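Left out: one protein chain. Kept in place: all the others.
Right, chain A next:
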Amino acid sequence: MTELEKTPVRRAPRRERGGWASGFLGAVVEAWDELRIHKTRVLLSLIGVGVAVCALTSVVGIGAIAQQAQIEQLERGSGRPATLVLSPPYNPETGQQGDPAIMAEAAATVVERYAIGYAGSTQWMQLSAQFRDGVSLVDAQAVDVDYGVMHRVQVGQGRWFVDRDELRLAPAIVVSDQFWQRLGSPDLRTHPTIQLLGEDPVTAVVVGVLPVQPFDLSLRAYILNSAYASLATPEQIAQAWPQYEFWVPPDMATELTDLIRRDVAAACGEGWQVDVNRQDYLAWEGGEDPTASIRMVLAGIAVLILILGALGLVNISLVTVRQRIREIGIRRSFGATAPRVFFAVMMESVVATVVAGVAGVVVAVAIVQNPVVRDFVAFGLTDVPPFPVEAALLGLGAATAVGALAGLLPALVAVRVKVIDAIRY
């Protein structure tokens, strides 16, 4: 009984002041108790918010993954930011095309001078391949080893080219899934081979198979430039139209574009037109993110769901706060100040929606990280992004904001409760 006063001492009229920590904690404790006691109604009202937060977080999370998938797709086609492409020099007066040898040398000089880490030439051609059931034309692309990194090439089985492959007598090839099936789906560990017809027919070894692409029935193959050089006929070499790609830091892209153009033009001599262009996806539309519009739409839908959830919550909290007027009166008679009652009722909504938000985010993470969902959204992602933290934070932030907004109205009702009316019987 130490708290109780036994002697009639005069108390100095002191300023009434409550500890901030106990005031805040007390309101949270009170709110939590309130929620615990009304589990069912709270649970019901929170399903909406939880589902909305889950939807919002999933949409943002899946959006991020879909964006990554789209970026990878774009990068496979046109290279990672920033990819500069040097097209073969062209003489507008004679209509002639530049000498590939001069171009190769100029490109090598450029790579060395500007310390470009990844570069290579690429050209398209058709190869005749001798399958067991006959000869077929194959759409082939001659590339350098670096191409795999620069275009984020992904193989379904086997591997991409390595430097060692340049030295092989039997050239290595990476083929499409359809190509591999045509070979009879051999195990790559048995080093399956195929005859490529040309100047001198060679036997190529399949080292890698591209991932299955839906509806892709084409026979495609990658071959190293060095291997193609020994395979190609003189006519083919004469008609080759190789272009060089340089993967450079995006912030230096503009500068390097001009430097490479200048250097190669100098190497070619007077009268030649040299084109160097940036071709990766960020070069389009002034570097705008092409997935932005999709994400805007998805986020809009999620916000709509959230608003609906919040309205449901406001509705239920308003109804229940009216049922609790007596209880609020009792609390007031035991020293709860009006701001405290306001805060506690508000905290009820916030605590509840934060709990719902955490649940929603957890479910969203489970959904987004689910391999089935991942494969559906973005099949064959190489750089699988972790669950986007900003999506989780956004979900929690939205839950808290919704709780505060939904708690505002009932808190205003609660604070207007007249104590004497509330406890009159």
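Criterion: contacts are C-beta pairs under 8 Å (C-beta built on N, C-alpha and C of every residue); 3 or more make two chains touch, one makes a residue touch a chain; residues count from 1.
Rule of thumb we're sticking to: contacts and distances are computed from a predicted model.
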Problem set entry | Chain left out of the displayed complex - its UniProt protein name, from "Lactate utilization protein C", "Cytochrome P450", "ABC transporter ATP-binding protein" or "NADH dehydrogenase" | "ABC transporter ATP-binding protein"
Problem set entry | Selected from A:L188, A:V212, A:L259 or A:I330 as touching the chain missing from the view | A:I330
Exercise. For chain A, which residues lie in contact with the unshown chain of the complex?
Worked result: 1, 3-8, 10-11, 13, 15-16, 18-19, 21-23, 25-26, 29-30, 33, 37-38, 326-327, 330-340, 419-420, 423-425
